[in-house]
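Missing here: one protein chain of the complex. Every other protein chain is in place.
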Amino acid sequence: MSEAGPLPRPEPQYATTDQQAEAATFGMWVFLATEILFFGGLLLAYTWLRASHPAGVAEAGRHTKIVIGSVNTLVLLTSSLTMALAVHAAEQGRRKALTRLLAVTALLGLLFLGLKGYEYHGEWTEHLVPGLNFHEDGPHARTIELFYFLYFLLTGIHGIHVTIGIGLIVWLALRARRGSFSSGYYTPVEVTGLYWHFVDVVWIFLYPLIYLVGRSGP
Amino acid sequence: MTSATVTGKPDEPVVATRNYLTEGGVTLRSWLLTRDHKRIAILYTLSITVFFFVGGAAATLIRLNLVTPSGIFTPDIYNRLFTLHGIVMVWFFLIPSIPNTMGNFLIPLMIGAKDLAFPRLNLLSWYLYVGAGLLALFAILIGGVDTGWTFYTPFSSLYSNGYVVLALAAVLAVGFSSILTGLNFIVTTHRMRAPGMTWYRLPVFVWSNYATSVIMVLATPVLAITLILVAAERLLKVGIFDPALGGDPLLFQHLFWFYSHPAVYIMILPGFGVISEIVPCFARKPLFGYKFVVWSSIAISVIGFFVWAHHMFVAGISLYAGLVFSLLSYVIAVPSAIKVFNWTATLHKGWISFDAPMLYALGFIGLFTIGGLTGLFVANLAFDVHVTDTYFVVAHFHYIMVGGMVSAYFGGLHYWWPKVTGRLYPEWWARIAALLIFFGFNLTFFPQFILGYLGMERRYYSYPPEFQAWNILSSAGASVLAAGYALPFFYLGWSLFRGKRAGSNPWAATGLEWQTSSPPPTHNFDRMPTVTRPPYQYRPEPEPQDV
């Protein structure tokens, strides 16, 4: 892969490739602002639940799978590293490194989803799935049900984001292998990277809210 | 190309042989796969017109039912009718009305760009809209929804026996369409402006749509997640919004109005933009206080997020919260009033002509002022307790939404019709329609202020007999209004085939969109423009502008 590589012409609505790249990056940031508020609504519901029923939420938190949750956090943080390295490789026009790093990122994403699925399976067998398979007694049963309701929505919607991210990264890896990117043109890699890091940031906040609740209690 | 040169003479016979309607083929396929913002705008216009008539038909039936105190339909059918009217009019007409039709068509033309920043996203946005619309129509046809457009819990999540989840899915999808449009407009306004098109040279229409887009992008996702929560709650029978199951119904209302109050400004801000274009053109004067008009749009889009709980004064929020939101609701009246003063000052000593677009604009100013001032009434805690959920509120928001936004929509439709189609409409018919709409509207909705003040509750299929006279007046007004709305459908349709050729600039207006041929070529300008002047350089005597 040479330094210059193929420099695609900008799409007809743009004057220059720079303008096109700037528009794409800015567009992704605007989209991420949207995403903040998309998760924000759920976080407000979570905050309300936790503030109004602290003891129940603490008990519910102790039911979560701390090991899987922590390992998954490590997996996502590492995938962010490989994604950042992939963007760096793309900047330098190193095709092989780019392809490999993208593949590793996608694999880490798949590992995250696999562990998440295993965790869901555990929650199913423990009757912690509201509406479908929930059975809990005790004074905080209602709160635990609401906590798990929000848990499945938060992690489920996050999981959908991870899945979309994996799809995009696989597509990028295939394009990278064909040599579609160069140091002069790697906007899709950069923009997908932003998305992937954002999904990681969301998880960084979900982790303490879901897994670390009530750990210091009885 | 002579067609691209500028002309100030209205009747110059410019026939653009090469335009967006003919370039790229005239097949259905070329339309359904188009990336041209102008063609997508046409697709949007056709589809929102369908929904306007669907929502209008429901309104007609509602007014028909209210002619007699005991009602004509069963309560259940009546509930489904007003829900249908609300959902269709809010999400399938008002919210996309001006941004997705005129905004789509005009923003690239006004800023001197070849297209929006993301044309494929623009087309996707239209497909989401159409898919959502079909889903909504499907839900209506198989039985409808009776929750009202507000989907209040726990009624919507537990008790309602309509097709609530389908309707929620439809609104969710149309919300994503709106987010994509907003994103596209924001990036386009920042990144696609022609050389010399500085921020303070942008037409107010672009600023207004920019402010609208900010709301679309930042408020709609909260609606989306709220609807997902309601649907999940309904399907799984878990009650985050249901007090009987440990939830909080006010949480739903907070989340819902965090979107739905700013959504009111999604519906009215683009109307402000249209009026700010029409008034200077037909008063032949620069817009008075351009920067104030611009920044009041931005202020409205920001402060619009701070007032949502004034919809919840009697719902059980704390008194302290009520005071805070009441105060903030007064604050937002300030930028709205600034705009009305500026338009009025623009008219002062102007060379005013009463063409159809100007009639709509003047109607807008009057009706919006009434709607805005009654908004202050209901922002007042004590008065709001008296009129909450009465026809006073119904009349108030129809003065904003219908008297304001629909007037602006029709004003803009007439103003830019020659640009979009290359044809002129019959002016006298257009003036008659504008007057019919103005008088029909007032006859329909002014009695509702009185009814509401007297205590007639909204959303009931029946009412005490002493309210009948006002209700008959209102229903009579509705038929005049319906005639007013039907009329443009015919003469605008006629003008497509028989109307006089418009030429590139029939109103002798400033603005880049008038400096290219009518209809414009696919990439808008034959030579990309450079901008050297601020907008609205009108003088009492029209004279040629330079690029």
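Each chain carries a letter (A and B) given by its place in the written order, and its residues are counted from 1.
Here is the rule we use: contacts are C-beta pairs under 8 Å (C-beta built on N, C-alpha and C of every residue); 3 or more make two chains touch, one makes a residue touch a chain.
In this text, contacts and distances are computed from a predicted model.
The protein name that UniProt records for the chain not on display, among "Cytochrome C oxidase subunit IV family protein", "ATP-binding cassette domain-containing protein", "Spermidine/putrescine ABC transporter permease" or "Propanediol/glycerol family dehydratase medium subunit", is "Cytochrome C oxidase subunit IV family protein". The undisplayed chain touches these shown chains across the complete complex, A, B.
Of the options A:A84, A:L115 or A:I164, the residue whose C-beta touches the omitted chain is A:A84.
Among A:Q13, A:T34 or A:T187, only A:T34 touches the chain left out of the display.
Interface residues of subunit B with the unshown chain, by the touch rule above, are 158, 161, 190, 214, 218-219, 222, 234, 237, 243-246, 250, 254, 258, 305-306, 308-309, 316-321, 324-325.
In the full complex, subunit A contacts the hidden chain through residues 22, 25-26, 29-30, 32-37, 40-41, 44, 47-48, 51-53, 66, 70, 73-74, 77-78, 80-81, 83-85, 88-89, 92, 97, 100, 134-139, 141-143, 145, 193-194, 197-198, 200-201, 204-205, 207-208, 212-213, 215-217.
By definition in this document, only the chains that are shown with their structure count from here on.
Taking each chain's centre as the mean of its C-alpha atoms, subunit A lies 36 Å from subunit B. Of all residues in subunit A, only 11-14, 19, 22-23, 26-27, 30-31, 33-35, 37-42, 44-45, 48-49, 52-53, 130-132, 142-143, 145-146, 149-150, 153, 157 touch subunit B in the complex they form.
Only residues 108, 113-119, 179, 183-184, 186-187, 190-192, 217-222, 224-226, 228-229, 232-233, 235-240, 245-248, 251, 254-255, 258, 523 of subunit B touch subunit A when the two sit together in their complex.
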